[in-house]
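Structure provided below as structure tokens; questions to follow.
Take a look at chain A:
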Amino acid sequence: MTTGNGLAVKLKNFLLTREVMVGLAVLTFMIYFYIGRGLPMVLTILIDFAVFAIITMSLNLEVGYTGISQFGRVIAVIAGAFAVGAIPGRFMAGFMGLPAGLSYGDDAVNFQVVPQITALLENSWLLSIVFFIFCILIAALSGAGVGWLVSRPAIRLKEAYLGISLLAFGDFFMWVGHNWMPLVGGSTGVFVPDPFRVFGAARFEVVVITIFVFSILVYVYLNKLTRSPFGRMLKMVRDNDVSAAAAGKDIVKIRTQSLVIGAAIAAMAGGLYVIYTGTVTAMGFGRLTWTFWPWAFMMLGGIGSTIGVLLGVFVLTILRTLITIYRFRIFGFLMAFGIDPVWLEFTLMGAVIVGVILFLPYGLVPEKVEPILRSSSIKRLLGS
Partner candidate 1 sequence: MLTIKGLNSGYGKLQVLYDLSMEVPSKGITVVVGPNGAGKTTLLCSIMGIANIFSGDLIFQGASLKGLLTHLLAKKGISYVPQMGNVFADLTVMDNLHMAGYLIPKDEAKIKAEQMAVMFPVLKKFVHRKAGTLSGGERRMLAVAMGLMKNPKLMLLDELSTDLAPIIAEKVLQEVARLKNELGITVLLVEQMAKRALEIGDTAYLLVSGGVKYAGKASDLLQEPDLCSLYLGIKPSLLKSKSLELPSSAEGSG
Partner candidate 2 sequence: MAPWMASGLIYASALALAAGGITLLYITTKTFNFAHASMATWGFYVVYSGVVLIGGTPYQYFPFAFLFGSLLGVICYYGLNRPLLGRRASDITLMMSTLGYDLILLSAIQMYADYLTFGFKLFPRRVSMGLFDFELFGTRAAAVILPLMAVVFLSGLHMFLVKTKFGVAMRATIENPVLAGASGINSDRIYLVSWVIGGGMAALGGAAMAMAITGTPVLGMNAVPFMFAGAILGGLHSLYGGILGGFVVGMAEYAGVFALSQRFGPWVLGYRMGIPLLLMAATLLIFPRGLAGIPWIALAGKLFGKKKGVKV
């Protein structure tokens, strides 16, 4: 290697890193959508991407790094969404002397209470910020709690058994939310007081940017976490728990930590999502959207690779959007039979899962085998 064009080599290496490549791809598509469809389209894609990126990254922490068959991702999302739907609004209502008890969930009451809370928030920057932070904290806490609960059977059960149990309990929580009115309003749902109304007309843009920034923070955090000794320990437990135990690692503790962190992150995504939509309806939290889609994203991107997961989320979000935009133009022939092309989304999800398993078992960006030491320090050690 010549030292003269060291900078050029460095630049080339930098441009070839997976992060930059993915970033460029994202940017290209965004510009395409911006030109073709305008800013709202770009923002819609961005928000879908950001919410699912957070959830899928948390799923990847549990599945890819820890080797837990998490088929109940929706449980943590529900924990976050329901907590944000049920708790912060009640606090505010309580302070304001409005009905805050069981009747808060009643749609006739909720429909009048929440706008009053939002009106209060709209006039105070400080209150809005405090309320938002409170929402996120409460989502993270309830997520962590659910993660801990899930970790109890997760330590005992084998792969597929655990997956099926988690899946079933995800459904159960959804039905509880649907039937127990005081929680999140049962079948009618509840409104969520909006801490972003304070931005006025720019509300949508600010929400999108906030969630997007949040997803970047999660990426940075998970990257740091998985490259730390803790991350290596996770992979060690995943690859061979017997030898990890023999090496003196407390497997139960490691798995529990991973599940708690993962669930807390996913719950925050659930909380952010309902703040963005402004409502919580239990039936909106089915396993198709909040467990199976993240699995499809993760498998396409590459299980065990965080940047791959981001790419997977992005590619599929774009594909979904394209289907939504062009469904009548391309699949219009289906309309002749009265068939709504919207169902193609399920076909796509299924085809991606099947196709990836058959033809791309390691995903778009396969997991990198990372040496424990950096190459420079290995060289140094070998040299001495």
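As a working rule, contacts are C-beta pairs under 8 Å (C-beta built on N, C-alpha and C of every residue); 3 or more make two chains touch, one makes a residue touch a chain; residues count from 1.
How these were chosen: all candidates are chains of the complex that A comes from, given by their letters.
Remember, it's a predicted structure, so these values are computed and weren't measured experimentally.
Q: Among 1 or 2, all from the same complex, single out the one that touches chain A.
A: 2
Q: Inside the complex, what are the residues of chain A that reach candidate 2?
A: Its residues touching candidate 2 are 69, 153, 156-157, 159-161, 163-165, 167-169, 171-172, 175-176, 178-180, 288, 292, 295-296, 299, 334, 337-340, 343-347, 349-354, 357-358, 361.
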